[in-house]
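Heads up, one of the protein chains got dropped from this complex, but the rest are sitting where they should.
On to chain A.
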Amino acid sequence: MADTFDDLENLIACPHCDALYHVVSPKVGERAVCHRCHAVLIAPKRRAGMSIIMLALSVIVLVFGSIWFPFLTIHTSGFSNSATLLDAAFAFTDGPLLLLSLPVLALIVVIPLARVMLLIYVLWPVVLDRKPYQKAREAFLLSEKLRPWSMAEIFALGCAVALVKVADLALIGFGPAFYMFCTLVVIIVVQDNYMCRWSIWASLDPERDV
């Protein structure tokens, strides 16, 4: 059987159900879908590399902005307080709860930031039609492994829930960081939509002649 498949480079195995296909590069805007489990296998987008890099740069700016500026402010009976994103991460100060601070910081700030930086590192030479950087494969693999742990959008919804919870206790105001963070969440979703993982892996393939 295997001798009919000498050219393994032109085959693709569905990562979800293991069905084997010949690669047919779909036109831009179309996508190749697995027949039986309907997983999207290939979905190239026009000028995807540059768009992803631009969106990644804006994510970096917004992350630093939303760390620096106050996130939410609260006023009640003469007292007021404002909290930044870092305050929220370091709210767990009580003994063993301290263990939770670092994971929370990682989930909402460090991992989203690390992912976009890795993507810029991976895609920059590809966009310029140069040879990928030496560690590009490791970098993209790491970025893909971190994907489920990037939880900025969940944190944003958490803010909404927290607001309603204290709405009758005090007056809540949004700081600039809140709006920055919401923009960031939208950008991350748009960016994910641009990513065709198969195309990126294909462009990083060491066997590909540059």
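The rule is simple: contacts are C-beta pairs under 8 Å (C-beta built on N, C-alpha and C of every residue); 3 or more make two chains touch, one makes a residue touch a chain; residues count from 1.
Please note the rule applied: contacts and distances are computed from a predicted model.
This figure omits one chain of the complex; the name its UniProt record holds, of "Paraquat-inducible protein A", "GerMN domain-containing protein", "Xanthine dehydrogenase" or "ABC transporter permease", is "Paraquat-inducible protein A". Across the entire complex, the residue among A:72, A:113 or A:180 in touch with the chain not shown is A:72.
Within the full complex, the residue among A:48, A:108 or A:180 touching the omitted chain is A:108.
One chain is missing from the display, and on chain A it is touched by residues 1-2, 4-5, 8-9, 11-22, 24, 26, 29-38, 41-43, 71-72, 74, 76-84, 87-92, 94, 96-97, 99-100, 103-104, 107-108, 137-138, 140-141, 144, 148, 151, 154-155, 157-159, 161-162, 164-166, 168-170, 172, 197-198, 201, 204-207.
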